[in-house]
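One protein chain is absent from this view; the other protein chains keep their places.
Take a look at subunit A:
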């Protein structure tokens, strides 16, 4: 069994190494190798050592919210996660990065995205708050 697993690990490393030769075999890509490695390792480290601690810390802060009859935690968590996720995925438009290329490709600028994202965050926050109020009201009514 261990032998099979060892073969699996070696095959995996061999395939990844062979994949790297796609870059190595093309001399025009050689100046990019360091950059690619930095982005590969950077993506990993940024997730594990920046993003994860950051969202964990944020969640701990949310845990400090005052206790209410209908807990606030998830009503803060959900819009916050929605905001973070959309910011992460659609970041270039929101922070207007790469605008000359976007303009050349599409003929359109990146002007509206930040405001649209803020409206989206506001909408998610509003809906979440509204649901909380409804839940509080229903709980109060049920308690008489």
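The rule is simple: a contact is a pair of C-beta atoms (placed from the backbone, for glycine too) under 8 Å apart; a residue touches a chain by one contact, two chains touch by 3 or more; residues count from 1.
Assume contacts and distances are computed from a predicted model.
Per its UniProt record, the hidden chain corresponds to "Oxidoreductase molybdopterin-binding domain-containing protein" from the list "Cytochrome P450", "Acyl-CoA dehydrogenase", "Branched-chain amino acid ABC transporter permease" or "Oxidoreductase molybdopterin-binding domain-containing protein". Of A:29, A:122 or A:136, it is A:29 that touches the chain left out of the display.
Interface residues of subunit A with the unshown chain, by the touch rule above, are 2, 5-6, 8-9, 11-13, 15-16, 18-23, 25-26, 29, 32, 35-36, 39-41, 43-44, 47-48, 52, 63, 71, 73-74, 77-78, 81-82, 85-86, 88-94, 97-98, 101-108, 110, 112-113, 116-117, 120.
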